[in-house]
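One protein chain is absent from this view; the other protein chains keep their places.
Presenting chain A:
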Amino acid sequence: MFSGRLNLIDRPVAKGKSEISLSAFSFLFSEMVQYSQTQVSNIGELERRLEDAGYSIGLRLLEMLCFRERNSKREIKLLDALKFVHSTVWKYLFGRQARDLEQSNTADDEYMISDNDLFVNKFISVPRDMGQLNCAAFVAGIVRGVLDGAGFPARVTAHFVPIAGQPRPKTTILMKFDASVLQRDLRLPSS
C-alpha cells in the first residue's frame, strides 16, 4: 500500500477527460437531492445542504484551476475574482462562459451571474408545494467555495428569474459580499 501511495503522488496533475456522461451526473445528482430531502424538514435547509456539498468542491476547484489555467497567479481584486468565476470556472464546469455578469442596481455589494439552462436543473421538475426551490443551489455552493477560498467571503444563492418572451426562467446566482471585502477593495491601489 505504501508504494501505491507514492504512485498517486508521483503522477502529474492530470488534465483528465473534459466531458463526462450527462446521465451519470444526473443520476448522481438526483440521488444527492433525494438523500438531502430525507434529512431536512424545510426548503431552506435543503438548499443549504446542496450548497455545503458544493462548497468543498469549490475550494478544491479554486486551487486546481489557478494551478492549471492561471499559471499560478492569484486574484486580489474583487472584479478580477468575479471575472475568474464568470469565465474560467464556468468554462470548466459547463463548457462555456456564463451569460451575464452584472452588478445590482440597488446595492453596492451585490453581483449576479446569470445563465440560461444549467444542466444541473435539466432533469429536475420542482413540485408546486416546494415553492421556489432551485437545485442550482449546488452551483451556488461551488461559487461560494471559490470566492471564500480566494478571500472574498460572500453569501451566494441561486434564484429563478423569469424573462419576458422566454418560456423557461433563467437562473441567477446572486452574490452578496461582506463589508470587509468592499473596504479592502477600496484600499487597494487600482490598476
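What we mean here is this: a residue touches a chain if its C-beta (ideal position, glycine included) is under 8 Å from a C-beta of that chain, and two chains touch if they have at least 3 such contacts; residues count from 1.
In this text, contacts and distances are computed from a predicted model.
Student: Out of "Trafficking protein particle complex subunit 2", "Glutamyl-tRNA(Gln) amidotransferase subunit A, mitochondrial", "Dynein regulatory complex subunit 3" or "Probable U3 small nucleolar RNA-associated protein 7 isoform X1", flag the one the UniProt entry gives for the chain missing from this complex.
Tutor: Of the names offered in "Trafficking protein particle complex subunit 2", "Glutamyl-tRNA(Gln) amidotransferase subunit A, mitochondrial", "Dynein regulatory complex subunit 3" or "Probable U3 small nucleolar RNA-associated protein 7 isoform X1", the absent chain's UniProt record gives "Trafficking protein particle complex subunit 2".
Student: For the full complex, which residue in A:Leu46, A:Ala136 or A:Ala150 touches the chain that was left out?
Tutor: Going through A:Leu46, A:Ala136 or A:Ala150 one by one, A:Ala150 is the residue touching the chain not shown.
Student: Of the listed residues A:Glu47, A:Glu75 or A:Asp115, which contacts the missing chain in the full complex?
Tutor: A:Glu75
Student: Touching the hidden chain in the full complex, which residues of chain A are there? Just list them.
Tutor: Counting only chain A, the missing chain is touched by 1-3, 5-6, 8-13, 56, 59-60, 62-67, 70, 72-76, 149-151, 184, 188.
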